[in-house]
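Take a look at the structure set out below.
Let's turn to chain A:
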Amino acid sequence: MSELLVKNAYVIDPINHIDGEVMDIAVKDGYIVEDVGPKATVLDAEGCLTLPGGVDSHTHVCGTKVNFGRYMSPEDMRAGREVRRGVKHATSGYSVPTTYANSYRYALMGYTTLLEGAMAPLEARHTHEEFSATPLQDMMANTLFDGNWAVMKAVAEGDIERVAAIVGWTLSAVKGFGIKLTNPGGTEAWGYGKDISCIKDEVPHFGVTPAEIIEAMIQACEMLRLPHSVHLHCNNLGTPGNYACTIGTFNLVPDLNKTRQSLYATHVQFHSYGGSDWKTFCSKAEPVAYTVNNLPQIVIDMGQVMFGKTTTMTADGPMEFNLYRLHHNKWSNHDVELETGSGIIPVLYRKKNLVNSIMWSIGLELALLVKDPWRCLLTTDNPNGAPFVKYPEIIALLMSKKYRDAEFATVNRRTESRVILPALEREMDWNEIAVMTRAGQAKALGITGIGKGHLGIGAEADIAVYPLKVGEIDPAQEYQKIIDGFSKTRWTVKRGRPVARDGEILVHGENTTIWVDPKISPEHDMSHDPEFTEMFNHWYSVRMSNYPVQDEYLKRNLRIETEATI
Partner candidate 1 sequence: MKALFNTGRTVAQGQGLEVKARPEYMEATSICMMNPVDLMDLDLEEGERVLVRGPAGEVVLTTVQNEGIPRGTVYVPMGPYANAVVDTETHATGMPDFKSCIVDLEPTDDEVKSQTELMEAVGGLAYRGDEE
Partner candidate 2 sequence: MMRIVLTMKERTNPHIPIEAEKINPAFLMWGTDDLTVWEGNKERRLDEIFEVEVEGTATSVNEVEVVLRGDTSRVKRIGEYMDGGRITVEGNVGMHCGNFMAAGTIEVMGDAGGWFAREMQGGAIICHGDVGHYCAAGYRGEKKGMRGGKVEVFGNAGDFTAEHLFGGEVVVHGNCGDMPGVDMQGGYLTIHGDCSRPCGNMTKGKCTVLGCVSEMPPTFKKEGEVEGPDGLPLTHFTGDVANRGKGNLLVRHYQYLE
């Protein structure tokens, strides 16, 4: 039994409608309680900003493709090298750091829950192995279904229940959290070196379109009663003029769920491009944000680009090949049989570069133009737009017009005619930032019920105390203080235990893997379905019995069982 009291905390807890109240937070055995005894360990927050632990609803930190990013980039490891000390392992890497480095850096910024954005089911074991080497955050994995043969066949047959049954079986088997679609249909086409340009193209050999896949998956997701909605990386990422495809996709989405969105569209910055080629490239954040504002069933995340070196990695194999042809630097590709693909290339976003400057503007425009902060979440699609350590700078950019203008003055001069950023006056407040970095993310992921993203009684005691005195700082003017304050917590508390303090890692830690196990009726159990098992044993290169992730790969874990309607 352990007790902790965070005293004199200036709390912003949007889910519980607390917006700047000085209070004490009592913690017992990892959960927030009404009160604790006199022997509790006391952390005096001294009136500093105290938020629920940060939640990243879309990041790439663990698994095959992330590790390949590390494997192919010893030059990236030359940055971020720190010596082993105390409980802390040696670290290396900047854009694709080691698991420990990721975990420590997120912890120092007050983040306690992460969603790995893309896990290929066939390689799920790898993701879970890395989860157990990411000690200071609770982890979830979105599972890729964009090129899943069984799903596409069921969609072609119009059998949505079968789609749900396949998704349900797979999530249970690979201990996944939610449904991820990355360039649906496009990754299958890439198997033969082709791509799909938008939602109405037909996937070669399978007779379905991305639109059909997306619509079916949204329905299947609700049939399975998954906590999170379908999580979509739209077709046609990164190409001039793709905003039309993005809006077309959004318009497909029905409103099916009262408690959360029906579609989470990720890194929308990369999907809000105008122009007909790179020469006429421009921002279309406005029509995209307008669409989002009109469709409450959609939540997006920014996918903000920040200047500097990084590594792009995505299941979107064909897109990465196009990037490779543009940059002619190194390129890795990894197609996963019957399921998905992936690609990795290093990039350098430069202020001098017009396209890069426009990309940087678009992300900020989206965040400022989407009226409801619960529906545009703060991400960089780590590390695609930038490594997550840039989040504090993004927060400052959103809170300060002055900072945006100062930065805008340093980017490519021709950017001005292609974007609307300089015209946007909005400056976010503390509460909006708290929504965009934890409360909104937890709600979108459907994990508030398991005590994430808020500080109410019974919530997991994941708490971030920042060295920021809300009343004493003017974020619009003193943006450097915002950057510094959000870079390093005074305390990060994970499950009731202080894990970081003033830039120091205090414990080795042990995370929880959160996964979803939909309860499906026996007649929809795919493990006995002859067609499904036949497909497995004929075309996969592993036997069906060797495919599911064994329990021993999940050390500490939280299984969310859902009552599926099939």
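Regarding selection, all candidates are chains of the complex that A comes from, given by their letters.
In this section, a contact is a pair of C-beta atoms (placed from the backbone, for glycine too) under 8 Å apart; a residue touches a chain by one contact, two chains touch by 3 or more; residues count from 1.
As the structure is a prediction and not an experimental result, all values here were calculated from the model.
Although all of 1 or 2 belong to the complex, chain A touches just one of them, candidate 2. By the touch criterion stated above, chain A contacts candidate 2 in their complex at residues 72-76, 78, 329.
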